[in-house]
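Yeah, one chain of the complex is gone here, protein chain that is, but the others are all in their spots.
By written order: A, B and C. Residues from 1 in each chain.
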Amino acid sequence: MINDKDSQKIVDYIQNFSRKHSLFVMAYGTGCGAIEIPATMTSRYDAERFGIRGAATPRQADVLLITGYLATKTLKRVIRVYEQMQEPKYVIGFGSCTINGGMYYDSYNTINALEQYIPVDVYINGCMPRPESVISGFIKLQELIQQGKADNGKRYRENLEWYRANQKKIIKNWKMPDYNW
Amino acid sequence: MTDLIKEQKLLENVTNPFKIKGRVIRNRRVEVFCDKETVSSVLLYAKTQLGYIHLAHMTCIDWIDENKFELIYTIWSPVEKVHLFVKTKIDRENPVMENIDKIWDQANTYEREMREMFGIEFPGLIGEHDFALEDWDEMPPMRKDFDTHQYAEQTYYNRPGREDAKDVRETLVERSGTEVPDFAKKYSRER
Amino acid sequence: MSFIDLKGLLQPLGALKQIGKKPHTIRFPYEKKDASDNYRGLHYNEINDCIGCGNCSTICPNAAIDMIDLLEVEGNAGDSGLRPRIDNGRCCWCALCVDVCPTGSLNLTKDYIYVTDDPNSFLWMPGVDNKEEGKDLISYTSDTTTSLSMYDRVPMRELEGKERVKSFAEVVLGYTEDEARAEAERCISCGLCTEACPEHMHIPEYINAIARGEDEDAVKIIYDNNPLPEMCGKVCTRRCEDVCALQVRGDAVAIRWLKRYATETAPTVEAIKEVVNPVIEEPNGLTVGIIGAGPAGLTAGYYLALKGYDVTIYEAQAHAGGMVMYGIPKYRFPLDSIDKQIEYMESIGVKINYNTRVGKDISFDDIYKNFDAVFIGIGLQKPWNIGIKNEDVPGVIPAIEYLKIINSGGSYDVGKKVAVIGGGNVAIDGARVSARFGAEVTILYRRRVKDMPADWEEIEGAEDEGVHIIPQAIPTRIIKNEKGRVKGIEYVMAKMLTQEGGGRPRPVAIEGSETIYECDTVIGAIGQQADFTWLPEKYKESVLIERGKIQVNNDRQTGDPKIFAGGDAVKFGNADAISAIADGFSAMKGIDKLLLKKK
Partner (left out) sequence: MIREKETTLYLGPQHPGITGNMMIKLKVQGDTVVSATTHVGYLHRAFEKLIERRNWLNAFTLLCRFCVPEPDPMELTYARAVEELDNREVPERAKYIRVIVMELARLQSFLLWYAGQAGSGGLYTMGQWSVGDRNYVLDLFEDLTGGRIYHMYIWPGGVRRDLPDGWTDKVLKTMDYLENRQKDYNQLMFDNTVFQKRAKGVGIIPKDKAVEWGVVGPPLRGTGIKSDVRIDEPYEIYDKLDFVVPTFEGGDIWARAMVRQEEFRQSISIIRQAIEKMPKGEYYNKVPNPMKWIVPEGQAWAKTESVRGEIGFYVASNGTNKPYRVHAKGAAYTHGVTVLEKVLPGQNIADVSFIMNSLGVCPPEIER
C-alpha cells in the first residue's frame, strides 16, 4: 500500500511503538521462575507500567515466558502453546536453565538449551531472576521490538524444519498437529 | 533415652503376632523387617488394631550391590505419635510387590511412581502407566545403574565454548613433568 | 448467612481508604533499590589473590566452573596459573564456591542484571570481565569463620619441653588414626603442593587415601617416587606446606605428619615389602656405581635396582643415610627408622659397601671402569669457617662435626654455656642437642627471627626447650681465656637495612653496641661445602665444578656422560633431603635413558 520508503519507516515506527507498549504475557508458569512473576506484576514492581499484563490463552498472548527448566513433557505443551500464539510473538528465557541446563544439566528429563527447540529473543541472567532482572528483560525486548529485531515468529517459520527435527529428537511420541498457525 | 516404653510396647505388639524382627531406633522411631508377603498384613494389622492410620510415606532404595530393592513403609499414629517403619527387601530382577492401595488409597500414587522409577510391578494397580514421565523407553531412571548424566549428554544439546577448561591437577602434573601412577588416580580429585 | 449480608458487602469497600496513599512501587529502572549487603549476584574474583586451586570448580554442584589458563597470570609454585570461569548458563548462585575458596579471592557482587539475546555470551570470567566495577560491588564474601575450608590444623602431640631435654627420645609423637583422618580431610586435593615439592610426590592422592582410611594405598603411592618416606615424614623441609592453599588464610595441611602417619602403617621391613609390593624387573646385566649412601644415592640405587640394574653403593661411614644419619639429631629421626629403610633397600637388591672411602679404600678410576654408569652423591661434608678471630681455639666446633660425634655415639663436653652461630636447621639442631646435655644455649643470628631459614616448628621447639635466641647479632670475635680455651664471644647488634630494588633486608652493624657473651663452647653453623679432594684431576675437566658444586643438566648428568651427580653437592635445587631424593630420582631416569641403548 505504501511504497515510499520513508513512509514505511514511519509506519514501522508507529507499529513497533504500539507493539512494545502492550505486551500480553502468556499465563503459563513452566518452571520455578514463575514464582517471581507475581512479584513483578503486583504493586511493588508493577510491570503494568510497561504495558505488561497477563493473557489467559495463547491466541491472545504476545510473550511466552519460559521460566526456567523445561521438562520434556512440558516442552511438548510449550511447543503447542507457542505455535498457537499469533505473530508477532516473543519468547523470553528465564535464568540459567534455559541457557545451558542450569542446575539440571545432568537431568534425564530437562532440556539444556532452549533455542534449539523454539527461537528465543531475550535471555535473563539469574536463578531465579529477580523482578528487577525480569523488568530489564522486558525493557530489552522492547528495545528489540522498536529496532525491529524481534522477529521470533519469522525465524521459527523459516527454520521450521530444523526446529522440528530437534523437537522430534526429544519428543518420542509426536501426536500433535504438524503446525497450527 | 531412658523411657522408650511406648516404643518397646509397639515393637512387641507388631513383632510378636508375626514372628518378625525389629528394633527401636530412638524415641518415636520403631522399625520392623519382614518378608514381602507379610508386609500387607503387618500394615493392615497396625492400621486397624494399633491405630497407625496415617501412611506418612513409602519409598524404595535400590541396593544394587545386594541386588535388592528395599521398600520402606512409614506409618504413624496420631495418638501414640510414633513412626513405624515397615521394611522389606525384594529381588531386583523381576521385582513384584503386593499392592496396598486397598489399605490406603494414596499408596496408589507412591506405587505408580515406584513402578515408573524403579520398575517394580504392583499387580492390580489402577492408573495410567505414565506418572511423571512421558513415553519413557529406557531403563527405569531411579535405578542405580541408569546414568542420568550420560543420558543427558547424549540426548540434549551441549552448548560449546567450554572445551578450553583445564584440570588443575593435570596442569600441575604436566608442568612438573611427572606422572601419577594409575593405581593412585582413583584418589585424585573428582571433577 | 442471610441472602443480603450488608456487612459483607460493605466491608471490602474499606479498601478505598488506600486511595491517595503514596504507592510503595519501586519504579525500576528509573528508581533503584540496592540489593542487600550480602546479595548473591555475579561473581568477582580478585585475580591476584586467586591461586588457581580449583576448589570452586570441584564443589560446584552444577559443573558451572571451569579453570582457564589465563594468559596474564603466570603459574609458579603455589599458583596453578589457572583462573575460574563461570558458565552463567549453569550457575545457581548458591555461593558454595565462595564458601570453599581457601584464599577468599572469589566473591559475589550486588550486580545481577545481565540481559542479552545471545545465549553464547554467558561465559563469565569473574575479575576479568568486571575488573573495574566488580571490586566496589562485592557483597557476599566468606572469611575464615564462615568459610567451609578447615583452617585449623589438628595439633601434633609432642613431648613437653621440660621432658624432652632429658633425653634423645623422639619429640613428635605422631598422629593417631582419628587425628590423621581429620587432618587429611582438610586437604582440598588441589595439588599445588606437588609443584613445590622437588620430588613432585603424589601428595593429594596419598592424603586422600588416608582420608578414606586406605592407609596401605597411601604407603604404596608414597613409595612410587620416594623410597625414604619415613625420613621425609620426620625431617623434610616440606616446601609443599609453604604453598598449601589453606596456608593463605590458615594453617597448611600437615603433609609431613600425614606422610609420617602413613609410614607407621608399615612398621617393619616385611610390612613395607608386603604393602608396597615392589615390582622388580629381571636383572638386565648393567651395573651402576654410586658414591655416597645419602638420600640421593639411596634413591637412585633403589629405583635402579627395581629396574633390574646391579647397583653398588660405596659409603665412607659405618652407616648409610649420609647427612640424615649423621647431621640430624636422634630426637628428630631415630636410628631404627634409618636402619629399617636401609634394610628394606638392601632386601630389594641394593648393595652397600660401608667404611669404603673413595680415593682411599677404592680409587675412583676403578669405579669408573667397573660400572656402566656412576652416580656421585657425596653431599656437603666440610663446614665453612665462621671467619672471625680465634675461631681455631679449643671449644669452637662446627655444628655438623658436633652432631656427627653425638650421632655416632661419641661424646663432647660442651660445658655449661653454649653459643650457636647461625639460623638454619643445623644451628637449631646444634642448640637443641646441647640443651639435652644440660647446657644453657644461646643462638646468635645476624637477621631477624622471622628471617631464620630454619623451620618455624624447630625454632618454637628450641624455645620451648629453653634455648635463647638473640637476633640481629653479628659475632665479631671469640675471646680466649688464659688456658687458651673459649671464654666468650663478642658480637655487635645490627639494624636491618631495606635494600633498594626489593632484596631481602641486610643487617648493618650498629657501632658501639659490642656485647660479650660468656660461654664454654661456640658452635658454628653457617653452612658446609663439598669435598672433592678424592676426585682425580683428569675428571675435573669434564665434571665441571663451579663454586664448589658440580654442574649438571636436567638428567643430573655431568660433563662426562657416564657420570651423574645429585644431592647437596650439585647446583640443582636446595640443599635438603627431598631435593636430594629428587636428584636421585631424576638421575635414575637419566641413567636409564643413557643405558637403554645397551639393554
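The rule we apply is simple: contacts are C-beta pairs under 8 Å (C-beta built on N, C-alpha and C of every residue); 3 or more make two chains touch, one makes a residue touch a chain.
On a predicted model such as this, the values are computed, not experimentally measured, just so you know.
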item	value
Chains still shown that are in contact with the chain withheld from the display	A, B, C
Chain not shown: contacting residue from C:Asp37, C:Asp178, C:Asp413 or C:Glu511	C:Asp37
Given C:Lys7, C:Lys22, C:Lys360 or C:Lys450, the one touching the chain that is not displayed	C:Lys7
Sole contact to the chain not displayed, among B:Leu125, B:Met142 or B:Ala165	B:Met142
Residues of subunit B (touch criterion as defined above) contacting the omitted chain	28-29, 53-57, 59, 61-62, 72, 74, 78, 81, 83, 85, 104-106, 108-109, 128, 130-134, 141-142, 144, 146, 148-149, 189-190
Where the unshown chain meets subunit A, residue by residue	26-32, 34-36, 38-39, 41-45, 54, 56, 58, 69, 71, 73-74, 77, 81, 103-104, 106-110, 127-128, 130
Residue numbers in subunit C that touch the chain omitted from display	1, 5, 7-9, 11-12, 14-15, 24, 35-40, 58-59, 61-62, 92-96, 99-100, 108, 139-140, 146, 148-150, 182, 184-189, 208, 211
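Going forward, only the chains that are shown with their structure count from here on.
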item	value
Pairwise touch network: line, ring, star, complete, or other	complete
Chain centre separation (subunit B, subunit C; CA means) in Å	47
Averaged-CA centre spacing for the pair subunit C and subunit A, given as whole angstrom	57
Shared interface positions of subunit A, touching two or more other chains	99-101, 105-106, 113
Sites on subunit C at which at least two other chains make contact	87, 89, 119
Touch list for subunit B against partner subunit A, complex	132-135, 137-138, 141, 146, 148-149, 151-153, 155-159
Residues of subunit B defined as touching subunit C within the complex	159, 161-162, 164-169, 171-173, 175-178, 180-181, 183-185, 187-191
In the complex with subunit B, residue positions of subunit C that touch it	52-54, 57-58, 66-69, 75, 80-82, 85, 87, 89, 119-120, 123, 188-192, 194-195, 200, 202, 204-206, 208-209, 212, 214, 217, 220-221, 224-225
